[in-house]
Every structure is written in structure tokens, then in C-alpha cells.
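Missing here: one protein chain of the complex. Every other protein chain is in place.
To keep things simple, chains are lettered A and B as they appear, and every chain counts its residues starting from 1.
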Amino acid sequence: MAPKDSFALGGGDFPATRWSVVAAVRSADSNERSRALDALCAAYWKPVYKYIRLKYSKKPEEAQDLTQGLFIELLERDLLSRFEPGKSRLRTYIRLCTDSFVLNEIKHAGRQKRGGDSVHFALDFPAVEGELSAQTIDPASIPSPERFEEFFEREWIRSLFSAAIDDLKELCAARDKQSAFALFESYDLSEDEHLSYTELAAAHKITASDVTNQLAWARREFRLLAQERLRAICATEEEFVREAKILFGGDR
Amino acid sequence: MRFLNDKTLEKLRSAGAVPDLSGTRYTLVEFLARGGMGAVYIAEDQSLKRRVALKVLETEDPEGTLAGRLLREARVLVQLEHPGIVPVHDAGTLADGRVFYVMKFVEGAQLDQFLANVPVLSERLRLFLRICEAVSFAHSRGILHRDLKPANIMVGAFGEVLVMDWGLAKILDPRWSGNSNRDENETRFASKPEPGANNQNTQATGATGDGIVMGTPGYMSPEQASGQIASLDVRSDIFSLGKLLEFMTARQAASRTGKLPRALRAICEKAAATNPSDRYATVSALADDISRFLDGQPVSAYRENLLERTQRFYYRYQAAILLILMYLAMRVMFVLYPRH
Partner (left out) sequence: MNKILLGLLLGALLGAIDGGTAWLTPAVRAQIVGIIIGSTMKGVIAGVAAGIFARKVNSVPLGILFGLVVGFVLAFLVAFLQHGYYFEIILPGSIVGMLVGWATQRYGTSAATPAAAR
């Protein structure tokens, strides 16, 4: 299943067959390249925005411009074609491009701002700004300079999982398994660590055994959906294997 | 998109990793350990009402290569029916598509933890001999372990010694793989080492020679470390056993006089020689030398001088020598000072 987020540029549904953003950016078809950028943006815009906000202490408006600017830069300068899958992860490459881009913009701060005819992504910055405020309400949660790579990775996981949960919700709706999603939401997306299957069963008026089975199904599907999103933004199978291990804590 | 706070994020990561055991006769008890290829959980066999260790392929495996590898590991273990090798009870595929196999749950301690309570050198050497028995048996079945290290040796509650984690096993005898092509029995992990990877764990090292290899730095043989997979033979495991022996005896040396007997050091050096042709040819030969050392007999790895030979003879027959000397002294006394 390909990412479903669509933007002003490109947009539309992606093919159901396995699709890789890194392969698509090298496509001769400009529409395919645009779709690749959409997928990339969908996966990375939130981590990039938060990263710029915190690492470079940029105000929300500046960070928004820089985030938009980065993805435009990726498109206009065809930066992804320079990415070598064997040498690093795509995630690392994006982060390094972000650093390079922001530092460059800071260096040339006096130059003319980008004009109104530039490409514009419809991204929900206010929502992610709200997330950031909630995350950094405790100053201790703001990463130290040496922890920004870890921060970027975490935000990337957060973004990917959020998208996978939305995919799961759609899947459950399509298969008339809304109850499974409700259970998943109540148990796995809840902060309540003391909720038991018995309590959940009583609340949903089903048996504990049904709770077990439906949760198992929902988790299984969630895992598959997250993997599909991940595969689309990985350059190679080897990278996918490594990143999947990180995604589900296999590296701990 | 909903916002997932850190707590929920961690919960989801764990939930995604937990194996889905629905459709099997096992229920999950708790996470136990993580290895190079898979995670091991304690599970309860609902049919037989016993605890088992369940190893699940954790690494994503789009090509199905690793799944085949894990199942082959299980099949290898099934062939190795030996008291010193952890037995496999079951294998299959979970509902979430991951392959697994079930083995005996060993309640005990890893070797390094167990050794903390074994201060006597001779006991440690006897423990080592039991490890050699298991490895020698595997070699007799044409199987190399390739990842022998303290973390892969367990000592059970009844003192039984078990060699674990045969995930890197190389099958020398194609009869056991059902595949006549030896090369296809090799692990081909194409992943590169992670930056800052912990060198105490089994890891992929840089690609050299024939290809990328897995093993544990410090315990894998030089030829294994350099990627010469095709030329590996039993002597590679003997190197690892030599390093294991060094580990098992080093603590002993540190806690006592600080010195190991020369013969024992020579055994370690011979087993862990850089050149395979300088090592023991078989695990049995290594075990024989250890047995001889324990019996106070000369070992093949060390040529004693006259003084050392005399010393060894004395220590071996110390009781008898002292009794005979006592007897002779007593006889001399009776002759020199007869009682009337």
C-alpha cells in the first residue's frame, strides 16, 4: 500500500504494487518524479519541520518556509538523484540535506525571498506546531545538540506510525472491522497501562477472547501497513530490513 | 493524522514487535533475549503445559531468505540430538508471517555468570570438556557452529552444559541440508555494520574476501573474520574453543597466582593459533590434551623440560612419593636406632 497523503503538487493514489520513492525520483516521467516527492514530503515534512525548529531555533514561520524550501530544493536541484543507497540511509541523507539547506539559507539570509510563483505544499503546520508545543512543554525533553539525530529518527518513526494508523483505520472501515480499530485505539493507543482485556471486553460487550483475536489482527495489520509505508521510502531491500528493525525496536 | 506521544510510540513499537502466536499452541510469557537474526521469548506450550523458548525471526525478510535460514537452523538442531545441544521441539510460521521455532527453555545461567561461582580450575576445565563433547558431536555430523562464545553457552539448573544459538551454523555435510550445493548453505547478510555497533555482539563485519560474514570479534577465527567462508572447517570452531578456554581460565589466573600453568597456556595458544594448520586438527584432540592436563600427564601442545617433567611427575604422584619416602625414612630410623 502506497502512501495516501496528497498535496497540491502531484497527488492522487499510488500504484498498489511495490513502489520506491528513490527509484521513482530517477524516473524519466515527470509525474512519477512529482509523486515521489509527494511521498517523500509525506514521510519527512514533520520530522524536518520539528528538526529545523528545535536545532536551529527558528520561529514557526521561518521553519515553515525552510521546510517548504527544502522540498522544493530537492525537486529543483534533483538532489535525490545524487543519493547513493549503498552509502547511507535515505533518512540520513534527508537530514543532511536539511542541515546543508538551512545553513546555506542562513548564510545567504539577505538574498531575495522566494517568489509567490514557487511551488507550495499544503502542509498542516499549525497542527505540527501544536504537537511540538506539547512535546517541548518540559524543557528537559528538548534534545541536546548531540541528540538531534536521535530526535530526527524518533520524529520520523512518529510520522510513519501516525500515517500507518490512519491507513489501518481506513482498512478497518473498508473491511467492516471498525470494532477491531476501536479496540486497537483503546488499548494500544491509550496511555492507560492498567487496562486489561477483561475491562476492554466489558466495555465493548464482547468476550476477552474476541478482544485478544481482534487486537492480534489489528496489530498484525498495523505492522504490515507500517512496513509498506517504510518500504516505499527505502532505497533498497537491505535498507528496508535495517530500518524495519529500528522501527519495531529490534535494535534495542 | 493523530499525534502519538512518546509513551504511545514506545507501546506501538513493542506491540509491533511482539509475535502473534494466535493459531499456535503457545502463549507468550515474556521477552527473553535478542540475537542477530531473531528474538527469543519464553512461551507456554498449552498442550504439554511446559515452558519453552520461542525464537522468532525479527529481521524483516522481504525475500524470504532469512526465514529459510531460521528454519534451516531448526532442522540443523533437530539433527544434532545430543545432551549438550539445545533440542528443538517445533517450527513453523506465525499468523503475522514470521517464522519461528521452539526449543527447550533452559533455566540456568550463561557461562560467564556461572563461572563466577566456579573458582576451581579443574572444574572449569571439566565444564570445557563438556562443551567440547557437544561441538565434537556437531562436527561429526558435518556442522560447524561458527559463533562459539560465552554468551552462547548455558549451564542449566542441573549442571548440564548446552551449546546454544546455531543460527550461524555452516553445514559441511550437504546431507543435513538437503542441498547438494554447499555455497547455498551460507548466510549472506548484505547489511553493513551499524555505526557504533557493540563489538561484543554477533555482528556483520565489513565485506572482505568471499563476502560479508557474521561472527563475534574476539572469538571468530581469522579466516572467518576475513570472509573466507568457503574454506572454513572444524578448525575455525577450534579457534573459538581456544578463545573460550582462554576466557574460562583467565579469570582463574586473575584470582589466584596470576599465572596459568604453562601446559594449559600452550593448549590455549595451540587451539587459538592464527594459522589453522597450527591448531588442533579436531576437537577431540583438544579435549584429549585437556584431559591429559587434568590427569597430570604430558600434553601434546607443550614440550616439557626435565625440571617440569619431574615437577609434574611429583605432583601427579605426590601422595605415593611422600608415603614411600615416609616408609623409607621410617625404615632407616629403625635401622639406625633399633629398639630393644
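We adopt the following convention: a contact is a pair of C-beta atoms (placed from the backbone, for glycine too) under 8 Å apart; a residue touches a chain by one contact, two chains touch by 3 or more.
All of these numbers come straight from a predicted model, not from anything done at the bench.
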Visible chains in contact with the missing one: B
Residue touching the undisplayed chain, where the options are B:2, B:262, B:309 or B:331: B:331
Residues of chain B in contact with the chain not shown: 319-320, 323-324, 326-327, 330-331, 334-335, 338-339
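To be clear about the criterion, only the chains that are shown with their structure count from here on.
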Distance between chain centroids, defined by C-alpha means - chain A, chain B (Å): 42
Interface residues, chain B side, partner chain A - complex: 1-18, 20, 22, 34, 39, 58-63, 95-96, 190-192, 194
Residues of chain A that touch chain B when the two form their complex: 127, 130-131, 134-135, 154, 157-159, 161-163, 165-166, 188-191, 212-213, 216, 219-220, 222-224, 226-227, 231, 237-238, 240-242, 244-245, 247-252
